[in-house]
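All protein chains but one are shown in place.
The first chain written gets the first letter, and so on, giving A and B; residue counts start at 1 in each chain.
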Amino acid sequence: MIEFALNYAWLVPLLPVLSFLTIVFLTRPWARLSSAVAIGAMLGSFLLASSLAWGVFTNPAFIEEPLHYSLRWLGMEGFTVNAGILIDPASAMMLFMVSLVALLVQIYSTGYMKGDPHYSLFFAYLSLFAASMLGLVISSNLLQMFIFWELVGLCSYLLIGFYTYKVSAREAAKKAFITTRIGDFGMLLGILFLQIQFNTLDLLELAAVIPNFAQLGVSLGLLTLIAILFFLGPVAKSGQFPLHVWLPDAMEGPTPVSALIHAATMVVAGVYLVGRMLFLFVEVPGSLTVVAFIGAFTALFAATIAVTQREIKRILAYSTVSQLGYMMLALGVGSLSASLFHLWTHAFFKALMFLAAGSVLHALHNKADVWEMGGLIRKMPITGWTFVVGGLAIAGIPPFAGFWSKDEILLVTWEYARHGHALGYLFFAFAALTAFLTAFYIWRLIFLVFFGPEKANDHVHESPLSMTLPLLVLAVLSGVAGLIGTPWTNLWSTWIHFGDAHSGEPAYLLMLLSVVLALAGIGLAFILYCKDQDKQAARSLAKKYPALYNLSYRKYYIDEAYTWFTRKIVDGGAKVIYLFDIYLVDGVVNGLAALTKGSGQGLKYLQTGKLQTYALIFFLAVLVLTVAFNLDSANALAHLGGVK
Amino acid sequence: MKQLQGCADMENSLELIAFFLLAGSLLTGALMVVTLKNLVNSVLSLIVVFFSLAGIFILLNADFLAAVQVLVYAGGVCIMLVFGVMLVQRKDMRESNPVNRRFLIAAPLTGALFLLIGLVAAKSPWVKEAGEVPENTIEHLAPILLRDYVIPFEAVAILLTVALTGVLLLVKEVKDNGRSS
Partner (left out) sequence: MAGALNPSYFVVLSAALFTIGIYGALSKKNAIAVLISIELMLGAVNINLVAFNKYFTPEAFSGQIFAIFVITVAAVEVGLGLALIIALCRRRNTTALDDLDWLKW
């Protein structure tokens, strides 16, 4: 089985593709059958992926030397692209995680989407989405990866806009697509630059040649440019500042989609890609600092927004942005293992929280404002308690998963700072503050939704088993998934690392700090939102500092700024160009047309209709041409005159 | 031998004289055709032209062609033209063949064209082929026309039929307008 899985790794993405095609072309009219096909394929894919992961992680050879096979895809003189499979621990982990979350989400969807008129189509999209992501993960070639990357973007567009009758969903889908497009464009440029400069797009070959860029005649400046361009793709895809705006709006899609997009697939693709290309970024120290800075800033920035949001999924969305910032920060300080570790744990607890939130919304018939909820834990015990587990995990309470990964990130940031990077202290401060805020806003959400007095929610009841089962599985995973990366037995960093395996000593002080921050956040949330039944303190705080509150609640007016930018600057520029087009370009064209028409008007009078005039002109022309041509050929007339 | 030479000289001079006479009448007739004010007179001078043309053909050893020329042109075409003129021109014939203003350009133009062609023709070094045109051309023409050129011959026959039909269609109201060819 393991042997088979390793040799046929391409089956992992292929199975969901097949189920997508089957659903779209064959089983679409039969909703239950379609979901069964999708789940069956996904299950097969998951089994393959897990045996593959098992094979990789138990075999040290694969950890040091990635499994790589490829075949020629397309090529011409001086340009060959191979398509292939690259399995190293990172991709094995991703395969396992993505297929698991996708499977759980699909099972969950059978309950959540029940009765939807486009039920089959939803499963088809989910399958395609999972397939794209799995394909992205195992791609051995940047061009191949880019195609899957775009497929992921396409699927996210389709799924976010799944409720096509909702204007806001359509707008959100467009927003997601266009925003990520901006980044993809930069990334494509980066890929093209890489192909031009290094003449290969194969990841392993690139990893081999890029450290020698100087010998290959590539200047550091150019490499920096490539790295920054390349980074644009992940910035957009992983919702980093300033291209994060699409991500909260993506909540317009069905909740399982949010879980899939925000936990396991699309958004972590960016992190994964940067992790894959870390060999490029480490060559350009400046670009790594940019990555770290953007990550740290995004983490804090999104956390401060999440503090005041009212919609349950929006809070989670900003939480995702913030956590992705953590991952970027970890990459920026050069620790692939910390970043992917957080990616791994985050996938489980964030998927858990999204699915639980979906369960809540399902019960409340899509009333999303957390201020209108309360005391739900008594009516929805499974949803409530699993959410609490997720909350503990994200807040970083040991021994839940989030604690270990967050601690790892704090640790590597601290070490980065201590190794002579003054900015590192700033990053550390950002990260620590974010940890506090994360605990606060998640527990604010939990206290508001699940505890406190019950609001008038009449027919609230627990969701069906198809929805609670994935919750339970994910809750268990959120509890234990971090245990493979504890500082004492850090299996994780022996598996997944960039450069030398990092195994820092357990930094107890840091752990203590992290726990204290988390507890402080939870405590503050408890005081403001649970103990205080009327939430007087919270309201008065908002009243007292309206500027701060509004800044946070309005998401720092980023959307408004973009709107202003597009309305005024882009539209204004477009207007100028429009006028240019109307008056200059069209003017030239219309002028030419008018010239043609006018000259035609004038010349038509030559068309007298008098046959003899035509003949006259004809013979005149004969005469003139004869004379002209003969004069031309060296005075032929004179020559003719001299012939005897 | 000398007598023979003299005989050839004699023949040459006779030919030359004949040529100039014929050319003179031909060109005079042609000029009259285009300058006379009366259309009937023009057509009559055209007959002179055609006869002179026939003479030129005889000079060029093309006696069959000369006969055809006289039969078809002088006999057929001119009569047809006269009938045409009479059918069309019902008023006074005196100013029936006017010249339009274009002649101001046409006259110098044609003069220049004549000069050009004449100059080129006169100065061209003609290389004569050895051999003479046989007497009795008709005996030689007939096999060529009916063997080598039989398809054009038949095509022309069809053309004539079609033309005849077309002409009849065009002038249906008038039955007897002197169609002869």
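As a working rule, contacts are C-beta pairs under 8 Å (C-beta built on N, C-alpha and C of every residue); 3 or more make two chains touch, one makes a residue touch a chain.
Note that this is a predicted model, so its numbers are computed, not measured.
Asker: What are the shown chains in contact with the chain that isn't displayed?
Answerer: A, B
Asker: Touching residues of subunit A against the unshown chain: what are they?
Answerer: Missing-chain contacts on subunit A: residues 604-605, 607-612, 615-616, 619.
Asker: Suppose we count only contacts with the excluded chain; which residues of subunit B make the list?
Answerer: With respect to the unshown chain, the touching residues of subunit B are 9, 12-13, 15-16, 19, 23, 26-27, 30-31, 33-34, 39, 42-43, 46, 49-50, 53, 56-57, 59-62, 64-65, 68-69, 72-73, 76-77, 80-81, 84-85, 87-89, 96-100, 102-103, 105-107, 109-111, 113-114, 117-118, 121-122, 124, 126, 128-129, 131-134, 137, 140-141, 144-145, 149, 152, 156, 159-160, 163-164, 166-167, 170-171, 173-174, 177, 179, 181.
Following the convention adopted for this analysis, only the chains that are shown with their structure count from here on.
Asker: How many angstrom between the C-alpha centroids of subunit B and subunit A?
Answerer: 94
Asker: Can you list the residues on subunit A that touch subunit B in the complex?
Answerer: 612-613, 616, 619-620, 622-623, 626-627, 637, 640-641, 643-644
Asker: Using the touch definition up top, name the residues of subunit B that touch subunit A in the complex.
Answerer: 100, 102, 105-106, 109-110, 112-113, 116, 119-120, 123-125
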